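Below is one structure, written out as structure tokens, with a few remarks after it.
Excluded from the complex is one protein chain; the other protein chains are retained at their positions.
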């Protein structure tokens, strides 16, 4: 076992297969892709990369599997299922674009799709096939996409996935905010494989759930996620920088200075430095000198008609047109006004089976656990209060709220 | 300035007046009164005392006053107001009974009343009068009781009092739970003196409020408080030990082995060791050997009729009778069955003025801040889900839920 | 597995045998014996007890054994050896007197000897014999005394014992000083069973050593130990309080108010409260009101003739006589002047086998590892600079350095 030091988990122990995967160029690229995109312009400490996060997720997978094994939950399962989980945890973010999630909002492929060729072919594909069999890359991809029949699927994708625990804690640490505290030990320690309810043929297979004693740890996960969205991920200045970045990349694509298929091969700095030479723009220059666009108007989701404005996160073409129209009407040039409405995000997935003290399994959605807060309801409420529709402009300017509402 | 080390705040700087107060016997007694009562039987690390907590509250008062001064909020205020605050912070818990709050539930005087003679007479009264004037002890008492006209009153008692920030963080640290994280720096940094609304003659005086940018720190305070109640303060085993302690002291008082007026003079161990020699009982022996009573039945507050059972926390005589009646009906001896329903606690006080970015002051109760979670509503909801009515018994036994509901 | 929360290690997992041992009265007594004796009068946070420390040592034993097993070092060893280690780690301090080590300096039995009857008879003896065989109590005692033939002996007593890692880190945390940082993860991860050198029949048995990659972690242990002795354990005010305590207990024994055989049965507060009623003294009153004796003169060990004054730590009768003589000569009453010279302590034991990268085992004493600091030499140097000979007096008074040197 090789030990790597880490600011969050201290010592991460790596098996030889993990080391081999890490030593490939696609994985090494993750060192140069910041975990939180442009957030480092607001939280200077947020310079951490997908690389550390991937190691940390692998680490949590090892710990979770160790605890499940100690409790006997893995008895009868093929040993390779565990290896697949560790590998999927390590590789789950291999397809991230420069600055992580932002470019998915302009219609680029989702990072899990970008991951496919990186995992099924090239050096990673070779390593996986040699070590774990010819269909290993496909098994890993299924886990990453959340479509695997593995009873352990929930560790990689779902309400309680390890990815979430990792990024909330790491992002909070690196941003220097006291908002990502999660009772990770108890959460991992409460994971359990159960038969989901209602019992149908399709639920014959066990799935990942949580013991009742872990519910307060789930609450801590929800509180942490809400606080991180409110204070970091959806912080107005972070969203402004992200909007600038999306638009400048989109313009470069439209101008033919860049092709969409190249995007996933870039590092953060590689992309921006390339654009500086091939597609310099006022937006890019402003971003590099940290002259972020200012809020011209903003409205919380709770004060918007239901479903209003969802196209802003979904239909990039329409968004650009709306930006340009609104810019013109205010005497601004194209690209000097940006619209932002973060894509809808579930604060807490609702598909969580709970194993009660008495041995009964309940689905968290269907029935509020007696004597606990109503997590699904609270989750929805918290989510709505953290999300804002915003207009950013290159120069301080005041935009009428009605004008914005009109647009929707 | 004398520096004292502290596990939570690292370095606490003490002025000479504070040192003089600390060096009195009533203050030194606090070294021997555990902050969390019997919780150390469940969370072994919770051996910290009111002494450290008092130093920490003083420390936060110094920091809060320093920040208010830096921002100019103290301009025009008499300098002695600040000194009073620091002294009140230091002395606010001087009247605590052995094992802190529990004995207040059996009808003993509230600790703020016990504090009066300790602050107005004896060595502490002398020091205060010499240093701060003849009426200083009364001024300090008013602050501690929350009835002072000082614009800084809110630092000592109220929604945002420093006491709360201190104990949530210290208790979480010592218990070893990741549940007390509060954005204390931002909270302190957001405190502001404002004119409360609506503006009436009685509100001519400024009062402590919070700037809008501090609202997410207030949310962190609420989440932390809820989590600490749910997981520590109202943990079933902590409540069991507390119920045992209340009953055994009550029995000793009834038996005349102890008089109520002595109670506040004891240390934790002084009281129990005294009772061991003068009023040994099975309850006391069980507590010392950590044979805690078990839950026979429990019902969350949310499933109880509104206001049902409030007498359990309020009317101690009726509670004992109910316990004895129920015990008899189950073939148990008096003292072998205990009822527990923690006294109602506000998760977040509702009297908080918020200074909005535009300069307007709003009362948090009256109007939900645009784009934030509804803190008062959430607070009430969280509170209800953490509170349980419980029956504890000396031996594992199953009590019918209906029987308990009948009793109410 | 039962999980207990802990401020240092967060989650401690306990096997049923450990739980049974913890639930005995002799073990529960440890809750009421402070880990650092009177240090809490100087470092208010130091209210932690032997109980938490014992749990933590058990926890480290589990982790160390887990890592040794993962590496294959335990192959061929009887499984019961590991259980013995965990049990010995849990019980190693069971015999501590009130306020921990101080009373050993007045000639009371060493705590490891006090432990014998507690481990071989009574509830703990019963549990051990039932679970681990008739000779289990003796095996455990051998481990605690450092005389066991077990290859794992070094985990319980020796240069690298887990006890040391635990107390340095816990004491630093609780005192609030940044001095106990140890690279515990790497230290545990570097432990290895090796054949000691030189190879003789008596060394046929493997013993605990450290891999070369762990040497910087050993350095961190040495630095931490030195810093804790200098700043906490041998802090002048801590030593003053300890000297007062030793003398007042000694006086009570001499006066017959207490018998030596009872000592180990007391808790901290039980002893002092008992003495308050049976053997009140000015010393005791001063200690309770925290009026600590002041330094009248002090001399660092490095400035003393070699071996001078060692009797102060060794010969209690002679020390008391010297104290009384010196007191008289200064017009002080018996008990108003105290001599203090902490018992000699090795900063780092010298019996540490190191497994070099090339596979060779070297004894750390005999040969300085190439390219590392000379740990034994540094250890001796650090030790001498932290130790001071001191005279404490009830009232501030200046004692001549020559007078003290004369005495030696």
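Chains: A, B and C, in written order; residue numbering restarts at 1 for each.
We adopt the following convention: contacts are C-beta pairs under 8 Å (C-beta built on N, C-alpha and C of every residue); 3 or more make two chains touch, one makes a residue touch a chain.
None of the values given here were measured: they were computed from a predicted structure.
Shown chains touched by the missing chain in the whole complex: A, B, C. If you put the hidden chain back, the residue from C:108, C:127, C:182 or C:312 that touches it is C:182. Listed residues B:82, B:150 or B:189: the one in touch with the omitted chain is B:189. Taking the complete complex into account, A:7 is the one of A:7, A:122, A:146 or A:282 that touches the chain left out. Among A:23, A:135, A:254 or A:321, only A:23 touches the chain that is left out of the view.
One chain is missing from the display, and on chain C it is touched by residues 177-179, 181-184, 216, 219-220, 223, 227, 230-231, 298, 300, 302-303, 370-374, 378, 381-382, 385, 388.
Listed by residue number, the positions of chain B touching the unshown chain are 1, 3, 10-11, 70, 185-186, 189. Within the entire complex, the positions of chain A that touch the omitted partner chain are 4-11, 23, 25, 28, 31-32, 40-41, 43-45, 47-49, 51-52, 55, 173-178, 267-270, 273, 288-290.
Criterion: only the chains that are shown with their structure count from here on.
Comparing the CA-atom centres of all chains against that of chain B, the greatest distance is found for A.
Note on chain A versus chain B: their Cα superposition corresponds to a rotation of 180 degrees, in steps of 5. Chains B-C form the pair joined by the most contacting C-beta pairs.
Although chain B and chain C carry the same sequence, what matters here is overlap: shared residue numbers make up over half of all numbers found at their interface. As a whole-number value, the distance joining the C-alpha centres of chain A and chain B reads 40 Å. Computed centre separation for the pair chain B/chain C is 36 angstrom, with centres defined by C-alpha atoms. Among the residues of chain C, those touching two or more other chains are numbered 10-11.
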